[in-house]
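All protein chains of the complex are present and in place, except for one that has been dropped.
By written order: A and B. Residues from 1 in each chain.
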Amino acid sequence: MSGKVQLSSQGLVARVTLSHPGKFNAMSRAMWRELKTVFDHLQQRTDLRCVIVSGEGGHFCAGGDIAEYPDFRFDEAALRAFHEQDVWGGLAAMLACDLPLLAQIEGNCMGAGVEIASCCDIRIAGQDARFGAPIARLGFPMAPREAQLVACEVGLSAARSMLLEAMVFSADEMMASGFLRAVLPGADVKLDAQVRAQRLTTLAPQAARLNKQTLRRLVTSTAPLADGFAAEAYAYADSAEHREGINAFLSKRLPVF
Amino acid sequence: MSGKVQLSSQGLVARVTLSHPGKFNAMSRAMWRELKTVFDHLQQRTDLRCVIVSGEGGHFCAGGDIAEYPDFRFDEAALRAFHEQDVWGGLAAMLACDLPLLAQIEGNCMGAGVEIASCCDIRIAGQDARFGAPIARLGFPMAPREAQLVACEVGLSAARSMLLEAMVFSADEMMASGFLRAVLPGADVKLDAQVRAQRLTTLAPQAARLNKQTLRRLVTSTAPLADGFAAEAYAYADSAEHREGINAFLSKRLPVF
Partner (left out) sequence: MSGKVQLSSQGLVARVTLSHPGKFNAMSRAMWRELKTVFDHLQQRTDLRCVIVSGEGGHFCAGGDIAEYPDFRFDEAALRAFHEQDVWGGLAAMLACDLPLLAQIEGNCMGAGVEIASCCDIRIAGQDARFGAPIARLGFPMAPREAQLVACEVGLSAARSMLLEAMVFSADEMMASGFLRAVLPGADVKLDAQVRAQRLTTLAPQAARLNKQTLRRLVTSTAPLADGFAAEAYAYADSAEHREGINAFLSKRLPVF
């Protein structure tokens, strides 16, 4: 079954649901494009007060859809287009959205999941949620804009451990680092997201948009990496290490680096 | 009774006291101007080693003096003058002061209180202190320079929750986020501030001034928001939402946004 980014709304609250059954909602290229379409649309909606972002089936998002990677990751131009257009297109649309965004995080929140959560203003998670970006096992680095976004939100120290050590963190650890606003028993995460969304609907909406516009200017995650840097950032596409990481994963064997 | 910003000193230690009886030391326009006068003066004093900033009557500062707001908040030029001259004038004078500043925080520390505490180098609080900036209930955003200052000191994640969700945090939560250096039983806060001030008087004063000058350069809170941004930042002055928030508060009813 192919993945989808679904949009629904109830009263003043919208819900964006990441859905990729059987893959813990891993993001396919098509889903990244849908993410942009959905948030470009939400930014135009004047009848909404906030957006809950969540995943289907007890997980937030397990990362990218690795089954697609051999199609484009080993060619530099295609890899750049994937990260700078598809992935960053979706994330930038989230960052540009003036509505308050609530991440309701259950289960796996890895790689693309951490990136999507990093675009949200308020993040809550279930006790059993797990966070990381263990792409060092897959033989490739995080793209520059994505690393900047994640480092800003999870903190430099945790970002280094995620990227360099491939460490996975518990919800309690992410709460301690300031990434999460609350950790709840799994059964309560959805309810708490709804309570918070309901609270947001009673608060001043113009003030929220203006505060988001101000806070966005304080965060360097939207623009500052020069195009010159992005130009060199994907030269690793056709390297042996990159191929080994992806191929080993798809062959269900350990990579040898 | 009108509010005052009082200055006293004992030996090498100055104390600045926010005092507005019956209003939990809410800052009036006159008090913001006094804050600037007091810290401009302190910056010239060569006989002092540190400054304790505290509030009278068991509270730090509950925010702005909302009773004054109808006089100037609904006119864009007047609103800009209030934030950019009066409020920022006071906060900038604190940030420019080369003496180590100790915030002794008891009770309410809201809005303007969080901003004033954010200008201090060392912050300690009583167990029952409460922190927030729930102006989303009042129909207006935090001014850009003030939001930048607060986000830098309380962290982006907590700042978003304060501003977008109107959340109020306990002293323990602010300790966990790194905003506070110590949380103490209420009766001990003043004593701990005095002990810390005493300690500061034994340390090298020129080194403290030079360290403050260096650390100030690392923080982007003093200048970086372009005037162009500030120019648009107060266009909400005459909006229905802004009027509803302020008027509802003063009428002691819930706002409807």
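Going forward, a contact is a pair of C-beta atoms (placed from the backbone, for glycine too) under 8 Å apart; a residue touches a chain by one contact, two chains touch by 3 or more.
The model shown is predicted, which means the values in this text are computed figures rather than measured ones.
The chain not shown here is touched by just one of B:Ala78, B:Ala187 or B:Leu210, and that residue is B:Leu210. When the full complex is taken into account, the listed residue touching the unshown chain is A:Ala159, out of A:Ala159, A:Val183, A:Leu203 or A:Leu218.
In the complete assembly, the contact with the undisplayed chain comes from A:Ile135, out of A:Leu79, A:Ile135 or A:Leu200.
Shown as candidates are A:Gly63, A:Gly113, A:Pro144 or A:Pro205; the residue that touches the absent chain is A:Pro144. Subunit B meets the missing chain through residues 100, 121-123, 152-153, 176, 178-179, 181, 196, 199-200, 202-208, 210-212, 214-215, 217-219. In the full complex, the hidden chain is touched by subunit A at residues 135-142, 144, 147-148, 151-152, 155-161, 163-167, 176-177, 220, 225, 229, 233, 236, 239, 241-242, 245, 255, 257.
Just so we're on the same page, only the chains that are shown with their structure count from here on.
Work out the mean CA point of subunit A and of subunit B, and you get 34 Å between them.
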